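With one protein chain withheld, the remaining protein chains of the complex are depicted in position.
And then chain A:
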């Protein structure tokens, strides 16, 4: 903007966007057919092959696109203004992710405060309860659905609490790694980045253990009614984001080992760290609204 006159880098052309579009197209087509095949219990499995093909194309695209960008960045082609573009772009991306989670939190609140209460006869719905779902009592967690499916609720003590502590600590270690990078203290950077990755992996392992416990011991499954639905969808999508964040952190770790990033040029690291803080904040909301309250 004002007083900036250095040239804004506009790449001449790039094959990666079209490769990415093909990848996403194959993933959408393949995933759609995989789901349909699962429902119809057909086992020829070509939908799955298309899906894996799409994922492979996407990986090639990500590898190629990021390689180009890293080379351009290391080659000094990027101006501070471009850095602003990337940072603003990442911030808006995280905002879109927040809105994605907001849809599922909205479903949780609606189901809990309105849908289940109304089925239980609240507001002016006495006849709904009497006629359609006689004997159903509104409760949360919904351990017995109007249709009669029963389950047990997941408590917040134990694994979920440990996971919260782990993820909150990892947010701090991620921040210390960032501070280390900004002070050009590579040792601090490497150490704390490594710790963050380990904490992320422990979180994912414990989350998996919790799912096993829920399925085996509590009978809490994805189809246990709206309590199980919101539980698995929220924790599941969060888990996917932690997985992605951990992969990003691992990539950053290898780049740090290769000597990438300087105290004032480290967009990729900063974006990863923002993303990590974002999944952490989502988890804290999740812990409060899905587990504790």
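Simple rule for what comes next: contacts are C-beta pairs under 8 Å (C-beta built on N, C-alpha and C of every residue); 3 or more make two chains touch, one makes a residue touch a chain; residues count from 1.
Just so it is clear, contacts and distances are computed from a predicted model.
Note on the omitted subunit: UniProt lists it as "Cytochrome c oxidase subunit 1", one of the names in "Cytochrome c oxidase subunit 1", "ABC transporter permease", "Long-chain-fatty-acid--CoA ligase" or "Xanthine dehydrogenase D subunit". The residue from A:78, A:104, A:276 or A:291 that touches the chain not shown here is A:104.
Residue-level contact of chain A with the missing chain is found at 1-5, 7-8, 10-18, 20-22, 24-25, 27-29, 31-33, 35-36, 38-40, 65, 81, 84-86, 88-89, 92-93, 95-97, 99-100, 102-104, 106-107, 110-111, 114-116, 118-119, 123-124, 132-133, 142, 145-147, 149, 222-223, 225-229, 233.
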